[in-house]
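Below is one structure, written out as structure tokens; the observations come after it.
Of the protein chains in this complex, all but one are displayed in their positions.
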Amino acid sequence: MIAHLVETSPVETEKAANDGGVVGAVLDGRDTQEAILAGMNPQTPSSPGDGAAPRDSQGNHWNAAYAIASGNLLADMRFNVTGESQGRLQDARLYQLTQDSGVRDMFSFLLARDTIHQNQWLAAVEDLKADGLEDTLVPSNFPQEREMSEIAYRFMNFSEGEDSAQARWVSGPSMDGKGEFEYVSEPQAMGPQMEVLDPPVEPRLYSTPKQPMQPSYS
Amino acid sequence: MIAHLVETSPVETEKAANDGGVVGAVLDGRDTQEAILAGMNPQTPSSPGDGAAPRDSQGNHWNAAYAIASGNLLADMRFNVTGESQGRLQDARLYQLTQDSGVRDMFSFLLARDTIHQNQWLAAVEDLKADGLEDTLVPSNFPQEREMSEIAYRFMNFSEGEDSAQARWVSGPSMDGKGEFEYVSEPQAMGPQMEVLDPPVEPRLYSTPKQPMQPSYS
Amino acid sequence: MIAHLVETSPVETEKAANDGGVVGAVLDGRDTQEAILAGMNPQTPSSPGDGAAPRDSQGNHWNAAYAIASGNLLADMRFNVTGESQGRLQDARLYQLTQDSGVRDMFSFLLARDTIHQNQWLAAVEDLKADGLEDTLVPSNFPQEREMSEIAYRFMNFSEGEDSAQARWVSGPSMDGKGEFEYVSEPQAMGPQMEVLDPPVEPRLYSTPKQPMQPSYS
Amino acid sequence: MIAHLVETSPVETEKAANDGGVVGAVLDGRDTQEAILAGMNPQTPSSPGDGAAPRDSQGNHWNAAYAIASGNLLADMRFNVTGESQGRLQDARLYQLTQDSGVRDMFSFLLARDTIHQNQWLAAVEDLKADGLEDTLVPSNFPQEREMSEIAYRFMNFSEGEDSAQARWVSGPSMDGKGEFEYVSEPQAMGPQMEVLDPPVEPRLYSTPKQPMQPSYS
Amino acid sequence: MIAHLVETSPVETEKAANDGGVVGAVLDGRDTQEAILAGMNPQTPSSPGDGAAPRDSQGNHWNAAYAIASGNLLADMRFNVTGESQGRLQDARLYQLTQDSGVRDMFSFLLARDTIHQNQWLAAVEDLKADGLEDTLVPSNFPQEREMSEIAYRFMNFSEGEDSAQARWVSGPSMDGKGEFEYVSEPQAMGPQMEVLDPPVEPRLYSTPKQPMQPSYS
Partner (left out) sequence: MIAHLVETSPVETEKAANDGGVVGAVLDGRDTQEAILAGMNPQTPSSPGDGAAPRDSQGNHWNAAYAIASGNLLADMRFNVTGESQGRLQDARLYQLTQDSGVRDMFSFLLARDTIHQNQWLAAVEDLKADGLEDTLVPSNFPQEREMSEIAYRFMNFSEGEDSAQARWVSGPSMDGKGEFEYVSEPQAMGPQMEVLDPPVEPRLYSTPKQPMQPSYS
């Protein structure tokens, strides 16, 4: 039972906080309830001491799994365009989540920065192409005859119905200018018929066999 | 001391494996050394029982932190273009890391699939624009006058030297057609002078103060 | 100081939200305070744009570390029984955490689905045994004489007192029908006396030695 | 270019290691190549100083996301049965991955311990039922009439073909003794027809709309 | 739209909870709003069933990445001093975040325990030195002539201005008694001029080249 946690009634807590609790001090005399209603992260005053911590709003620590530098500049700059796109979208949504003019001023600045950032990376992508260093596809200089070219522009319809047949991306010239989108209404399996769909189970791995088997020794 | 681990000489281990060790069985009679030289993940036979496991080649489990669906289709399809770009790049590199014709066949197929996937998402991006649903910037219908427009196309040079002044993304029309890139050689701080750079330390948070202070009660 | 965050009084915030803030819009005119009191995750409107995100209620991303497919069907189906058990338990608790009839309807459906799911996996476990593919123990066909059978049914009491001596799992036939539970009141160490409890420290690993030592070269 | 990394030829490295490198010292004079062939984790001598570290064989740190104590003993003991099942399976596989008699002795001990552990938790599960504290389903005392009982034993076939119709878990008495498995060959959608499949997009969230829309202010 | 979530008005919810909702039961008849205002984690009643779960207050699972045992006792005991320091700091801050006398009693106990813990590890550090097992530096017996001693006590000023020149840690005897801190106002690059700053790009890795290049075969 955790009833003890609210033994002090909200009213008493409020009074006590106003009497000098640190939440009240940090929040100009306001009380714990108002802190919660203002959405204050309870770790802010405790863990980093009223400072910032490198976490998202759900407490997930920043991590470098998102730091991708492949060395192919077209791939990496497309990632930058994407990052700035998702970022400016969040700016716009957060702008709308508040009516506080100071916070809105900050987002007004951030929206403008993300405007130029999106524009810049898009310009850099065009620049790479203008210089002949990359083309539409990443990577641009993998020898085309080494890929299975007969399926490189083929849309295989695995949905019910034929709605997809109307889309821009199933007919007409491909965006890289090297092919023509092709629509296959009922795709067939391409590989050879597997002769051994169920290979015998290696008894010393103890996966469940198809038929009862004796213990195996080695 | 872990010398015990190699107490059995490599030669003996090889012989033993050929006598029936499970590595030998899985690998057609080859021995542990050959398994290591072939780059076999030692967890493959043990944990998933010679099956696949949802991890990358370094053992990091797949996780949904990468699954981003913002609802803004331009932002999300740009992410798809990016994903397919990074993916086809890895296909091409892995193709080159092996001479095995079977594995190369598989990558030949995957390269072709990523060719159409990149093309498709690029086509979808164009389609969104053609339909007037999105424009160059994400998001496209945030009211422009609510962002701090005077800096929305301004490049601020924080590098040493003026090399950046030559780039495509600091002059000429912006990619969204709504501005002109602008280059600022020596950017100045924009905000007002902060009057209180060092606010007094709240004594009940126990961060280190500027001056010695007495214990604080509440 | 973060007092600024609540500079706008709750009352003003409420009014503003009703005047058109996006929280108000999403929540039918209600205000931020009501959103917090309804337990709305603040990331819901911002990050996935009022959609769903693959996270738990504490913001932990779904990850594949939990996806276990060992290939031994008895082990894996026992995991399924467990998963459905924990799942139906949460359904029942969440049902009780709300009085909302719509949400309760959904849990009523989910409870019933988890009823058949638990039943099905339990049936599948019995089926595996009926077919002679697995027995009580996982794995069932590891050669019994290769395990240290003299301790395979022996309970070693490391608790204070002898309360454990009364339990079902320290006497009587074992569940696999192959042994008899055995109770050892005061277990003794089984291994040989280690002659070298404290091996000499390798000086070039720089762990702290037992006695002062000179720098070591190589 | 990382060619530098192998500038010293393997032969020279071996000699040098035998001349006193710490790998040689830890491994009784053997060299780096033999360490790699023996599968030694390179972090073992460096990070924990030839000690153990709480990681799996792929370097994933142990974490408490797996520690589940729900308070419902039937759910939790079923998890224990599962854990011991997966554990003994890994013991058996690792036993087969080596021919080293010392390591096999250790696994012989561990296999026996996991034999009694599986047996014990299975006994505890039976004990809970014998005492009337839990029944077959978790949780056992949720009021049955509050779940949507008409679907609680109904198998809905979403696979191609009717193979599932033969299974033990689609007909006959359910394992909890409270129902009869039921097979539905072609399940129909149960809910009412949603009138509004595509709710209008809230313009201030900037998700892509169905039709072009003007900027929205608030 | 998630307006449905607050369809039941707060007032009705409160009444319903008092009529017997489990939150009300756990919290002595109080309602959901009071639970939120008291900062109750909503997973507490559901996931661990009113028990404890090994997570931080933001839902991050405990993990063993923090468990560091290097084998060098000076390094490890310094970590213990650090851990107890951060711990007692959090105790003090959490003490101030509440006015509840029972919770304050608990922190009063924890603060005292952390007082002796900090003192103990500091004593142990001194003890290691008194016994001659470690000195000021970790590790203490790495041969000093093998490190690049000319820079071992040299402070290189990479900040604007010369404020750092006044600090205790740029002049005077070093803490290990083996050197004299040295201040370098304008540090120069130490290494040789790299002759090849831009090595040619390996074409089969498909990183973006400096100049357009043809597809490469192998």
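As written, the chain order gives the labels A, B, C, D and E, with residue 1 at the start of each chain.
The rule is short, and it goes like this: a contact is a pair of C-beta atoms (placed from the backbone, for glycine too) under 8 Å apart; a residue touches a chain by one contact, two chains touch by 3 or more.
Computed from a predicted model, the values in this text were never measured in an experiment.
Q: When the complex is taken as a whole, what residues of subunit B touch the one chain not shown?
A: 26-28, 30, 34-40, 44, 50, 56-60, 89-90, 93-94, 96-100, 102, 203, 205-209, 211-217
Q: Could I get the residues of subunit E that touch the absent chain, sorted low to high?
A: 19-22, 25-26, 45, 49-50, 60, 65, 68, 70, 72, 74-75, 78-79, 81-82, 84-86, 88-89, 92, 95, 108-109, 111-113, 115-116, 118-124, 126-127, 130, 136-139, 142, 146-155, 167-169, 174-176, 179, 181, 202, 204-207, 217-218
Q: Go through subunit A and note every residue touching the omitted chain.
A: Touching the missing chain: residues 1, 47-51, 53-55, 61-65, 67, 69-72, 199, 202.
Heads up, the rule we're going with is that only the chains that are shown with their structure count from here on.
Q: Show me the overlap between the contact partners of subunit B and those of subunit E.
A: In this structure, the chains that contact subunit E and also subunit B are A, C, D.
Q: Averaging only over C-alpha atoms, locate the centres of subunit A and subunit C and give their separation in whole Å.
A: 26
Q: If you average the Cα atoms of subunit D and of subunit E to get two centres, how far apart are those centres in Å?
A: Subunit D and subunit E have C-alpha centres separated by 29 Å.
Q: Counting only residues that touch at least 2 other chains, which ones in subunit D make the list?
A: In subunit D, the residues touching two or more other chains are 26, 49-50, 60, 65, 70, 72, 89, 92-93, 96, 202, 204-207, 218.
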